[in-house]
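All protein chains but one are shown at their positions in the complex.
All chains are identified by letter, namely A, B and C, in their written order; residue positions are counted from 1 within each chain.
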Amino acid sequence: MGKNRLEAFSDGVIAIIITIMVLEMKTPNGSEFGALQPVVPVFLSYLLSFVYVGIYWNNHHHMFHAARRVSGGILWANLHLLFWLSLFPFATRWMGENHQAPTPTAAYGLVLLMAAIAYWILQNTIIRHQGRDSLLASAIGRDWKGKLSPALYFAAIPLSFLSPWIANGLYVLVALLWLIPDRRIERVLANRRE
Amino acid sequence: MGKNRLEAFSDGVIAIIITIMVLEMKTPNGSEFGALQPVVPVFLSYLLSFVYVGIYWNNHHHMFHAARRVSGGILWANLHLLFWLSLFPFATRWMGENHQAPTPTAAYGLVLLMAAIAYWILQNTIIRHQGRDSLLASAIGRDWKGKLSPALYFAAIPLSFLSPWIANGLYVLVALLWLIPDRRIERVLANRRE
Amino acid sequence: MGKNRLEAFSDGVIAIIITIMVLEMKTPNGSEFGALQPVVPVFLSYLLSFVYVGIYWNNHHHMFHAARRVSGGILWANLHLLFWLSLFPFATRWMGENHQAPTPTAAYGLVLLMAAIAYWILQNTIIRHQGRDSLLASAIGRDWKGKLSPALYFAAIPLSFLSPWIANGLYVLVALLWLIPDRRIERVLANRRE
Partner (left out) sequence: MGKNRLEAFSDGVIAIIITIMVLEMKTPNGSEFGALQPVVPVFLSYLLSFVYVGIYWNNHHHMFHAARRVSGGILWANLHLLFWLSLFPFATRWMGENHQAPTPTAAYGLVLLMAAIAYWILQNTIIRHQGRDSLLASAIGRDWKGKLSPALYFAAIPLSFLSPWIANGLYVLVALLWLIPDRRIERVLANRRE
């Protein structure tokens, strides 16, 4: 079975998630500069989530670039990932409207953790389907980022109750880790061509 | 006529339905853990509908994978299916906000029933267009799941007034039936290749 | 320039319009059967608009199926059509919430009229770009439906103030005219193949 429709459907869902999230910022009450002030924490949460959803799209793009065909299991593992991504706007809104409150910050971390686990399941489902010596398996290699990220989210959840600032710092740190370009798949593809 | 645009349009509509549904969960009033409590029944309804829309997308994907070309009749049968799917968020919201109330539970079953009938019409329109001995016809075979599901929805509608729990149990049961991987089309495709 | 991205973008916009429209039905206040009553006129407006947007998608699909390449002028004529289609949810909501009120019914007719004119401009822009003896020009032929529809919308606008029922009857009539399968383009395509 081809992968085109799975990619197109995922692109559609991720495009909606990333756009709706930013649309949810409420219009300020009033037309002066000060009316923007309550929007600032909401804006910062949206910025963080935009970057996270962007990272997921980017990685999804690379992962399926290295995949060839999809099975029923891959379809469902992909829907499972989309389910957790679809909870980003909910978690973002709750955290943004209660800036630096412990429970919403922990809930945001839980959604990040579940999405990371779903991504890991999807990746493994594809590798199992394509074989251990497949392009994707060799491109991913030891996958230290994919292993470190859920560990940091897991640590951030209880730390939210100590200080939401620490948890938010960890969320930003993981996002920055992924923003640093990851040339693994591009490099392996280039090698195979030679 | 090619099937690409029909697939792309359906993917777009289904992607919007599945995403908006989850976005409609309202932000809890308050930042403590207890504020999440009223969200739980809404969340469960959304989870059920997410799985159902996921099943429809999955089956739609398989069905058109086995189809070759589309006619005007297929375009309209597909729009008819999308219409009933587009009522999922409405029915989900009504059921989620009035947890275990008989009428909304019955209305949810009605939407499930109409979508199942629309799917069956679409399937038959494609088979009629492609011939009884087509790939799709042989892949679907006796189609017991496609026949059992509407019967169970039909039963659930009056049972909602006896006990919404029974109706909801039937909805979960049918979803589980479809989640068990259905390898019919994949198997037939593999056979034809040999 | 290829037509794929124009088709994909239009599919995206039309998919959002058709889905959001149905999503806008408000959840009934209460869980009894009677609570659905105020939703009925809104539901009927949505059903009519769903059929109209479906017709536009269908015709758009056929029209670009017969087109080969796109120019800058075609891109803008297409965006112009999408602009008027994007006003459908607004006009539908206003008409649905004020059932059988003259002004909203006339406004709905105006949006239908402008969309029909935009479609006609788009069609002519494509034909001018491809030549009078192109596939599209011969497929469309005398285009009596495309000429009758805007005339009926134009008549319906003042008739709304006499009786909204007449105007709504005309809207349903035009929709039915288009629902009757139009095999022109399919026939011409089949002829050319022979």
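Following the convention adopted for this analysis, a contact is a pair of C-beta atoms (placed from the backbone, for glycine too) under 8 Å apart; a residue touches a chain by one contact, two chains touch by 3 or more.
Computed from a prediction, not measured in an experiment: that's the story for all the values here.
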Which residue of C:I20, C:I117 or C:I166 touches the chain not shown here: C:I20
Given A:F50, A:W120 or A:F154, the one touching the chain that is not displayed: A:F50
Option touching the unshown chain, where A:V22, A:I121 or A:L177 are the choices: A:V22
Touching residues on chain A - with respect to the absent chain: 7-8, 11-12, 14-16, 18-20, 22-23, 25, 27-28, 30-33, 35-36, 50, 54, 57-58, 61, 65, 179, 181-183, 186, 189
Residue ranges of chain C at the interface with the undisplayed chain: 1-2, 5-6, 8-9, 12-13, 15-17, 20, 71-73, 75-76, 79, 82-83, 86-87, 89-90, 93-94, 97-98, 101-104, 107
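By definition in this document, only the chains that are shown with their structure count from here on.
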Interface composition of copies chain A and chain B: same or different, split at half: different
Chain whose averaged C-alpha position falls nearest the assembly-wide average: B
Approximate Å spacing (C-alpha centroids) for the pair chain A, chain C: 38
Distance between chain centroids, defined by C-alpha means - chain A, chain B (Å): 27
For chain A, residues contacting two or more additional chains: 12
